[in-house]
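The complex is shown incomplete by one protein chain, all other protein chains being positioned as in the whole.
Note that the chains are named A and B in the order they appear, and that numbering of residues resets to 1 at the start of each chain.
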Amino acid sequence: MVSAISLQSAVAVAGRFPVLAGVDLNLEEGTVCAVLGANGAGKTSLLRLLAGLTALERGAGTVLGADLTKNTSGLRANVGLMGHGVGLYEELLPRENLAFMIKAARLDPSGIPEALDRVGIRGRIAATPVGQLSAGQQRRVVLASLVARRPRLWLLDEPHASLDAQARDLVGSVLEEAAAGGATVVATSHEPDIVIPLADVVVTMAGGVVTERYAGGRMGLSDVS
Amino acid sequence: MRKQLDRWLGPLAFVLVALDVWLGLWITPPDQVQGDYVRLVYVHPAVAWVALYVAFGMAGLCSVLYLWPRTRSLAFDYAAAAAVEVGVVFTILTCITGAIWGRPTWGVWWTWDARLTSTALLAVMFLGYLALRRVPAEPHVRARRCAVMALVAAVDVPIVHFSVNWWNTLHQGATVLNANLSPRIHGSMAWTLLLSFIAFTLLFVWMVIARYRLEVLRHSGENKDLDRALSERRAEGAEA
Partner (left out) sequence: MFRDAALVAGRDLRIELRSRVVLWQVLPFSVLALLLFAFAFGPSQARLVQSAPGLFWLALLFSTVLFAQRSRALEGSPATREAARLLGLDPAGVFLGKTVALFLELVVLEVLLVVGLLLLFHVVVVSWLVLIAACLLAALGLASASVLYGALSGEARIRSTLLPVLLLPILAPVLIAGVRSFQAAIKDGAGLSGRWLGVLAVFSVVYTGLGIALYGPLEEN
């Protein structure tokens, strides 16, 4: 198996506060990893570090073969991040938002209608600017952008937040599909019941470090560490 | 060597400035045309030289070195900041000494002369630089923004200079400054003038070094904080 993520004593700071205080984490490609932990444990910061958005202050790390201590702009194009903030252009339609992302990533835009349909953005909703959609609908659009982009690394921050039961099932099946296609998935959550069954690996964070690691309930694969 | 330099640079700069003042005020003769006003020539050109060339040249150079990936280091950011900060003081002194000289010579404190106008614009640009430094941001983000701004401002200076020059000369003929500022220089006057350049340049170097050290000290404080903050942060997890 090829290593997708490898962090050794990774420290990241926001201002002067060390949001990550020495994280060790190794994941192989195609793994689904659930990150659990209380508020402020450093889950979001971990995702941002993996996306190349936060600099590595100390320690070492590689993500998809890119060295985090060096320039990470090459890494970013292979990463899909679904963060707390929605990150869409409010004035543009769902389709236009996706078209911008897909074309920017130099991918084929023909899969966009299918991806939107997959997450249930159809008809009137599809013809409404994103800023006028509900929070849950906006998150569905973000999910559709990941489906259409098919990044090698999926980073999902509380993917189940503000989604209804139907959409939660959708997140589960989309993740499963991505992992089956060889992508690596890291998803944070407060809700162990939902994410542990989806994950190969579960890690718990507290105080900016990884405190526990155990196998999740995903079928067919087990924790190989 | 470095210790010796530390100990003697400041006093040396002050002694030379004092010597310059003494020579300028008491030893050199008054000018035939300008009388005692000529004595400002032992201050104003040297201060302007430091402000416009040494300080902002150094700021521009350090900014380029910071932006160049191979030489990227916060040390250059601190050095650029120190140069601009001291440079702004010298620029303002340039304007003040110029105005003091201009009032009796031209009859006005300020004239829309090309050199005055571009110096004033330069001062405003670098005050903007200092304002930008005060915007809270991550050190490297701030360093990048400031370096880009310093570089853009530095590139703007020649454009400003030429356009203001043409603007003014086309407007009212020859500039005033060149007509009067050509006192016959010889003997003690030449030596005093030369001394003033050395004295004010040394004064600038001494101030920049002090300012740079202060910035480095502030940053080393941050690093010590990080070690403590890291253990505190890990302890948060142990409690939970």
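The rule is simple: a contact is a pair of C-beta atoms (placed from the backbone, for glycine too) under 8 Å apart; a residue touches a chain by one contact, two chains touch by 3 or more.
Computed from a predicted model, the values in this text were never measured in an experiment.
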### Task
Give the labels of the shown chains that the missing chain contacts, considering the complete complex.
A, B
### Summary
From A:Val13, A:Leu56, A:Leu88 or A:Leu198, the answer for touching the chain not displayed is A:Leu88
### Query
Which residue, B:Ala131, B:Ala190 or B:Ala235, contacts the hidden chain when the whole complex is considered?
B:Ala131
## Note on the structure
Only one of B:Val155, B:Ala190 or B:Ala238 touches the unshown chain, namely B:Val155
### Where the unshown chain meets subunit B, residue by residue
67, 121, 124-125, 127-128, 131-132, 135, 137-138, 141, 144-145, 147-149, 151-153, 155-156, 159-160, 162-164, 166-167, 170
### Hidden partner interface residues of subunit A, rising order
51, 53-55, 71, 73-74, 76-77, 79-81, 83-92, 96, 100-101, 103-105, 129
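One rule holds in what follows: only the chains that are shown with their structure count from here on.
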### Task
Give, as an integer number of Å, the spacing between the C-alpha centres of subunit B and subunit A.
49
#### Entry: Interfacial residue positions of subunit A with respect to subunit B in the complex
11, 13, 15-19, 21-22, 38, 40-41, 55, 57, 205-209, 211
### subunit B residues within the subunit A interface of the complex
138, 140, 222, 225-226, 229-230, 233-240
